[in-house]
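Here it is: the structure, laid out below.
With one protein chain held back, the other chains of the complex are shown just where they sit.
Should a chain be cited, it is by its letter among A and B, assigned in written order, with residues numbered from 1 in that chain.
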Amino acid sequence: MIEAPSTLPTGGARLPRGQALRRGLAANPLLVAGGLLSALIVLMALLAPLLAPFPGDAGSATHPFLVLRPPSAQHWFGTDNVGRDVYSRVLYGARISPLIAVVVLAISCAVGIPLGVAAGYFGGWLDEVIMRVTDIFLAFPPLLLALALAAVLPASITTVIIVIALTWWPWYTRLIRGQAASVAGRPYIDGCRALGISRRRIIFRHILPNSITPLIIQVSLDVGGVILTVSALSFLGLGAQDPTPDWGLMVAEGQNYFLTSWWVVTFPGIAILVTAFAFTLLGDGLRDLMDPKRIFLR
Amino acid sequence: MKPHRGGLLLASGSALALLLAACGGSSSSAPPHAASQVFTYDTTAPVMDDGWDPATEYSDGIIAMNNMYETLTRYNAVTHKADPLLATSWSKSADGLTWTFHLRQGVHFHTGRLMTAQAAKAALMRTIKLGGGAAYVFSAVKTISTPDDSTLVFHLKYAAPMDLAASAAYSAYIYDTQAPGGGSLSKWFNAPHDSGTGPYTVQTWNKGQEFEVILKAYPGYWGGWSGPHYKKVVFRVVSQDSTAAQLLRSGQVTFVEQVSPSVWQSFKGDPGIRTVSAPSWQNLLAQINSKALDLKLRQAISYGINYPGIIAALRGAAVSSSGIIPDGLFGHSASLPNYAYDPGKAAQMLKQAGYGPGGKPLNLTLTYTQGDSNEQVVATLLKSSLAKLNVNLRTQSLAWPTQWAKAKSSNTANHQSIFLEYWWPDFADPSTWFTNLLLTEHPPYYNLSYYSNPALDKQINKVDELTATDPAAGSQLYHTMQVEVLQEAPLQALYNVNYQYAMRTSFSGFVSNPAYAGVVFVHDLKPTG
Partner (left out) sequence: MIVYVARRVALAVLVVAGVIVLTFVIAHLVPGDPAATWAGPRASAAQVAAARRYLGLDRPAAIQLLSYFGGILTGNWGVSIHTHRPVLSDLAAVAPASLELVTAAMIIALVVAVPLGLISARWPGRAGDQAIRAGSILGVSMPIFWLALILQLVFAQRLRLLPVAGEYSPGLLFTHPLTRVTGFGLIDAPLTGNWPMFGSILGHMLLPAVVIAAYPAGLLTRMIRAQVLDTVGDAHIQMVRALGFGERAVFGRFAMKLAWNPVAAAVALVFAYSLVNTFLVEAIFDWPGLGSYATASITSLDTPAILGVTLFIALVYVAANLAVDIFQAAIDPRIRLR
C-alpha cells in the first residue's frame, strides 16, 4: 500500500508481445507461481460446494457432539467449537474475502478514477480541492480509518465493504491523477485540443488507456492488502458475523481454544496468508513484467 | 446490576497468580520464601467495577469484599445451614417474627472501632435505606433494636429466615458507618477504603490495570494469624485463557477462577496443579419475550432447543437442569415435566401457527453477553437447531450494560426475542428466580421475558412466608410454581453451571461454596508450598 505509486514508470509501459512475453514469464517464476496459486484459490472458491465434505457447516449447521475434534480422516482440518468441519468452512471462506476485495476495489476504482481524471486533466482549483480531500483521507494509515468507522457502525460484511472502500479510493485518485496530469501535459494533447477533439475523446482515448497498466498492477497488488484488512476487521469482531465462514472471524472464534485445539486457528490463518501471498506475488510479477527498466536490468 | 460472571468469558483466564513465581516460574527470580505469603486470584473481568460501597455492591466485587468484610452468619453448603461468623448464636420467636442474634466479642473494624450491636445496626440500616444491591433480603425487617452492646434483634413484618438473609453474598456486610468521621461515607469507600471486620484490608487499587486490587493482612483480625496464612491477596485481571494457563503452570498464579473446559481438562495430570469441579447454584436462562411470542410459539421454541447438545458442547462446564431451581437449593425438584429436545413436536406446533418448515419463516433476535465464550456457543447452537425449524434466529453479542439497557428500553420494538443471562441467588433462597424474573414488572427490570401472570404473582408473594413457617408446604408451592412456569415457558433454564476451578497444590483448605460464587476465603487457606 505504501510502496506503489512513486516508483511506477510514467509515460505508460507498453505490453511486451510474443517472444518478449515468453521471455518475461520465464525470467519471472514468481509471477507464474503467483498466477497459478491465485487461479487455484479462485477455482477452490468456485468449486467449494463440490469440494466441501460438509457444505452445511459453512451455514448454520452445527454438530454439538463433535466439538473440537483434532484433524482426522473425516475432518481433515478438525472441527471447531460447535463441531463444524474446519476444512469445509475454509473452502467456503475463499468465497468471502476475495469477493469482498473485488467489490471494494471496484468501488474504489469507480470513485477514484473519475475524481483522478477530473483532478489531473482539468487541474486548477478542482485539482487542489480533490487533492486536499484525498490528503485528509490519506492522513490515516490504511487500517486505522477503516477500524474507526467499523467500530462505530453495526458489524457486518456491508460495513466492511463500505469502510475499506472509503479508505482505499484516495490511492486510486492519486494514481489516476498522476497519470492524467502527465498525459494531459504532453504536447500531442495540446495538438488534439487545437484540432478540436472533444475532451471526452481525449479522456477515453488517451488518458485512460495509458492509466490502465499501472492501475491493473496496483489493483492486483492491493487484493492482498484488502484481504488482510478484511480479516483484521473480522478478527476484531467488526466484520462478518457468525456463522459466516470468514477466515478472520474463524481465527477470532478459535483464539480461546487455541492452546488445546490448534487447528481451529491455524488453518484459516494459513488460508489468509496463502491468499494474500498469491495475489501479491501475482501483482509483483505483473509489475516486473511491465516495467521495461526491470527487464533491462536483468 | 447483575453481572455476567460465571460464564466462560472469551479469552478469559482467571488464574490466581502467585506473585512470586518461585514455584516453577520460568521468567521470574523472586525469592522463594515469599511465595507462601501472597495469594493471587486471577479473574477475567475487572473486580471492583461496581464500586467499593459494601451496601450497594452487586457484581464481581464480592470476590474481594468477602475477604475484607464479614456477615453475621456464613452459609455452609454441606450442612445447608448458616454457620456463626460475626454472630455466635441466634434464636427466633415461635411466630418467626423476632430474631435475636448474639454478637461476637472483641471484634474490631479496620478503622479501629469496636464492633458493637449499635454499629452493626447502623450498617444494616444504611444498607436497607440505600436499597441497592441485594438489600431486598432484608425486606421483611420492620425495625432493628439493640437491647445491649452485643445483642441485635430483628423485628419482622412477616416471617422470614433471617439467619439465611444475614449470610447473603451481597449487602449483608457489617461495616463501620462512622469511618470518615463526618464526610460522605460512599466517597470514603470509593477512595478506596474499607471499614470491614475481615482478615484483609485494601492496600492498593489500580483501576483498569492488570494487578487491580491488592489486599494486605489486618493484624487485629479476631480470627487471629497463628499458623500459616497468606499475608497478601492480589486480584489479577487476565483476559487470555492461554496466558492464565501458562501463569498457573509456571506458578505465577495460585488460583484460576475460570478457563475454557479444554484448557481445564489439560491441567489434569499436571504436577503442582489441582483441578476442582464443583456444582454451582448458577444456571443459564433463556428468557423468551412473552409479549411478542404467544404460548404456542414459546413452547415450540422450548422444544426446539438442543439441551443435550449444549451440554455436550460445553464439555463439563454444564450439567442438565430440572426446572429453574438448581440442585442443592431448597425447592429443587428432579421430577418436573421438563422439556426435551423434540424438533418434530416443535415443527408441528409451529405449523399450527403458520410457521415451521414449509411455512412462513419466523424471525427472532437473541442477545447474549459479549466476551462470554460459553454463551456464544449456546447462541450458535440455538441458531442452528432453530434454523432447521425455519426460524431465523439473529444472534447479537453485546456488552452487558448494553444488552440489559436494550432489554429495558421503553421502545418495545427494540426488545429481543430471547435474552440469555446467568442467574444465581444472593443467598441460600430460591425465591429470587421468581421475585426477580417472573413477577409482573412495569417497567421491566430483570423480568426480561416481560411475563405477567397475576395468579403466579400471588403465589410468589406468598412463598417466602410459607417457607419460613411451614417448610414442607413451601417446598410444595415451589414445585407447583415450577410446573406452571414450565407449562407457560416464559423462560428455560438451559443448564446448570459447573465450576471448573484450577489451582496450585501449594495450599490446602479450599472449599467451594456455591452460596458465594467465585469467592475464595483466603484466610481459611493454609499455604504449604
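Simple rule for what comes next: a contact is a pair of C-beta atoms (placed from the backbone, for glycine too) under 8 Å apart; a residue touches a chain by one contact, two chains touch by 3 or more.
If you're wondering where the values come from, they're calculated on a predicted model, not measured in any experiment.
**Student:** Need the list of shown chains touched by the one chain that isn't shown.
**Tutor:** Checking the complete complex, the chain left out touches A, B.
**Student:** Which of A:L99, A:L208 or A:A232 touches the chain that is not shown?
**Tutor:** Residue touching the chain left out of view: A:A232.
**Student:** Hey, which of A:L149, A:A165 or A:A240 is the one touching the hidden chain?
**Tutor:** A:L149
**Student:** Among B:S93, B:S409, B:T480 or B:T528, exactly one should touch the missing chain; which is it?
**Tutor:** B:S409
**Student:** Which residue, B:T98, B:S186 or B:T243, contacts the hidden chain when the whole complex is considered?
**Tutor:** Here the residue in touch with the unshown chain is B:T243.
**Student:** List the subunit B residues touching the unshown chain?
**Tutor:** Touch with the absent chain occurs at residues 17, 19-22, 25-31, 34, 38, 40, 207-211, 236, 238-240, 242-243, 246-247, 252, 370-371, 399, 402, 405-406, 408-410, 443.
**Student:** Pick out the residues on subunit A that sit against the missing chain.
**Tutor:** On the subunit A side, contact with the omitted chain comes from 2-3, 7, 27, 29-30, 132-133, 135-137, 139-145, 147-149, 151-154, 224, 228, 231-232, 235-238, 248, 251, 255, 258-259, 262, 265-266, 268-269, 272-273, 276-277, 280-281, 284, 294, 297-298.
Throughout what follows, only the chains that are shown with their structure count from here on.
**Student:** Can you give the whole-Å distance between the Cα centres of subunit A and subunit B?
**Tutor:** Between these chains, centre-to-centre, one finds 48 Å.
**Student:** State the interface residues of subunit A toward subunit B in the complex, per the touch definition above.
**Tutor:** Contact set of subunit A toward subunit B: 59-62, 64-65, 67-68, 81-83, 237, 241-243, 253, 255-261.
**Student:** Could you list, by residue number, the parts of subunit B that touch subunit A in their complex?
**Tutor:** The touching residues are 8, 10-12, 241-242, 245, 260, 262-263, 265-266, 306, 308-310, 312-313, 315, 373, 376-377, 380-381, 383-385, 387, 395, 397.
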